[in-house]
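My structure is below; once you've seen it, I'll send some questions.
Just one protein chain is left out here, and the rest sit where they should.
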Amino acid sequence: MSIDWIELIIVVVKALIVAFGLLIGFAYLTWFERRLVGRFQMRIGPNRVGPAGLLQPVADALKMFFKEDFVPGQADKPLFIMAPGIAMSAVLISFAVVPVGPSIRLFGREITLYLADVNVGMLVVIAVLSLGVYGIILGGWASNNKYSLLGGLRGAAQVISYELPYGLSLVGVFMLAGSLSLKDIVEAQARVPFIVLQPLAAIVFFFAAVAEANRSPFDLVEAENELVAGYHTEYSSIKFALYFMAEYISMIVASALMVTLFLGGWQGPFLPGIVWFFIKLVFMLFVFVWIRATWPRIRYDRLMAWSWKLLVPLSVANILVTAGALVLRDMGVF
Amino acid sequence: MLPTLSVLNLNGAVPQIAVAGAGMLIMLIDALFHRGSRRWAAYLALLGLAVALARVVESGASAETILDGALARDGLGMAFALVLIVAAALSVLVAMDYLRREEHERAEYYALILFATAGGLAMAMANDLVAVFIGLETLSISLYVLSAFFTGDAASREAALKYLLLGAFASAFFLYGIALLYGASGTTRLVEMGTAIRLAGTQADPLLWGGVALIIVGVGFKLALVPFHSWAPDVYQGAPTSVTAFMSVASKVAAFAALVRLLVVVLAPAAPLTSALLALLAVLTMTVGNILALAQDEVKRLLAYSSIAQAGYILVAAVAGEVGAAAVLFYLLGYAFTNLGAFAVVLAWSRRGEGRLPFSDLAGLGFRRPWTAAALSLFLLSLTGMPLTVGFVGKLYLFGAAVQAGWTWLAIVAVLNSVVSAFYYLRLVVIMYMREAEMPLALQRAGLALGVALAVCAAGVILLGLVPGVALDWARQAVAVVLS
Partner (left out) sequence: MVPADFLPILVLIIVAVGMSAIAIALSALLGPHKSTPTKLMPYESGMVPVGDARLRFSIRFFVVAILFILFDVEAIFFYPWAVYFRRLGLFALIQIVVFVGILFVGYFYAWRKGALEWE
């Protein structure tokens, strides 16, 4: 078998674009969030570094690199160093199968605007994203700090609890699209975005995605007022930044998945697909920030009850209703 | 082709559905209205078992498949299913008063017995190694939980943990065996696997032999065959006595059903080698079980070792393959009555909060509790193999099948072992009737349900011993109809 070198180079370039794109996305998401939350709270937000504070993320990144990077004396050193890397890598990899647009022609070649299209696409996303919890629980355990351990445990319990509605709410979408491939799912929404057909699934998925990303109001793993900084209490410098990135990039991934699975992905009139994708993405990110600025943090027992007692039965009911409706429609009842 | 409901042939799976459905119903009702007595759960369990039994008896044998080929509704499967259902019903009766006395009366007990039975039924009727495995796991997991049912009792918890760890180990062996057999034959369906093996011949195919060996190890753990028996005495002793009674019968019936089907349907071409392997295990199991039983001074543990030895006797007929299948079935039917009865007496006589029944406690009970003592004597005589009991007829057929298949030396070893076993079984009878009690045991009143169970067991032992003809014909006809 001969290797198509040009294809391989294209793949590598695309992988680098995805990775760095997400990093830049992260950097400006922090700026976006700080500016927005500022407005929500009748403040201005960062506006000193560069025009409208646009260089603030660069300054933050540089500062992080030059901070002291130490490992606590009693920590489990290899795990302590690996853990943030795991958290960060997992979310980066999960973006591999998300399509940001249809294919375009560039230099006479057909270039697809996604890294990979595999028939088990969404399964890959779920599998890889759930690896991220290792970053949290290993970091919490390796630190040898009580707050970290509790934060890590809570994080693990929360993530696995919300994994269920996360996975189950998507079954309705898979039934409608007849595929797990994200590209097929987007193409199946050519006429109607699935949020119209699967409103309940969209709501359940969104809540589960917020909780999976450990975002407010489900950010109990780092509840400052009880657990200092949760699982990353002992982390400093770039290792702390990696956790921070993991959280924000998983927010981007969650938004991208919402767009792809429920909002019709790149589909839209007039504008090119990729533009539509980014418009929808920014809208979803705005919703994330909006929720953070508006809702107080939920209590831990309620957090668990929400998932197990509300979202799980709702998502299963949604599967049954969807299945029944599809059978009736295919039988020609309506 | 698209599957339709008809390939499931759900009508044939009514026994499993009734048993498992009753179990789920018990869980639901218990979760909804959990207060007061749990006696209703026992009645519901008996009802579910009765439906299953009626279905097994009336539908009769026909070589057809259920659930798209996963299960076989043939004579062999239905016959073992019948034995299993009877054993489960007797265990429910035995447990009712015992659980109340020990203050562990909970509805889950009956649900778990039913789930274990459903698993056993799947094993008995399985036509697919994956179905055997699922049945085995359903049976085993229910039994792990049942072993730990007396949560406050350290021995019960220890028994459950031991059973879980070794059982999980055994399951892994079994699963690897399935994987290797699948590799050797390209299918997990027993019938097709048998055909594939026959066509391929049995010349040194390491996959086939590895798979057979691993599966025998896995089944050997379940049957507590020596050298895979180390868990059995501790688990039998530590688990609640009613659970031990059920476990000692149900898991043997289910595992032997699967083993017999495997030997008849799949491994018949490989008979010389598998038989030699099983004969070795049988000799070890009988001998070690009996010798260790001699050294015991406590009835429950003695019965545990005796159960090991009994599995060895049954294996003697299994060695004979197709010839021995009817004998295995008949003996297991008798063994269900005998062993459940014996454990039921132990449970009626043991002190509250204590599973042990030391020999010294038996002294004088022959006259203080004439009926129960007579029943226990009957069961012990049957386990020995005395004439006029089912044990005698059963052993006659077990060892006769071995002789018929040319395993005369094995039959002789088995008879010698029976002679050794007479010593420890009869010693109990002697203690009951001929020794004065130093500290008379404060006996509880046996409840009605336990009395019924004991009466049924005793009647079964006597009737099958006196007029074995009907049951033997039934067993012969049943095993003649095998899906293959």
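By written order: A and B. Residues from 1 in each chain.
Keep this in mind: a contact is a pair of C-beta atoms (placed from the backbone, for glycine too) under 8 Å apart; a residue touches a chain by one contact, two chains touch by 3 or more.
Just so it is clear, the structure is predicted and the values come from calculations on it, not from any experiment.
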{"item": "For the chain not depicted, the shown chains it touches", "value": "A, B"}
{"item": "Residue touching the undisplayed chain, where the options are A:V37, A:V118 or A:I274", "value": "A:V118"}
{"item": "Options B:L32, B:A154 or B:M439, residue touching the unrepresented chain", "value": "B:L32"}
{"item": "Option touching the unshown chain, where A:T30, A:N47 or A:S237 are the choices", "value": "A:S237"}
{"item": "Interface with the unshown chain - residue positions in subunit B", "value": "2-5, 24, 27-28, 30-32, 34"}
{"item": "Hidden partner interface residues of subunit A, rising order", "value": "11-12, 14-16, 18-19, 23, 64-70, 72-74, 81, 84-85, 88-89, 92-93, 95-97, 115-119, 123-124, 141, 143-150, 153, 156-157, 160-161, 163-164, 167-168, 171-172, 174-175, 178-180, 228, 233-234, 237-239, 241-242, 300-301, 304-305, 308-309, 312-313, 316, 319-320, 323-324, 326-327, 330-331"}
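The rule we apply is simple: only the chains that are shown with their structure count from here on.
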{"item": "Separation of subunit A from subunit B, taking each centre as the mean of its C-alpha atoms, in whole Å", "value": "53"}
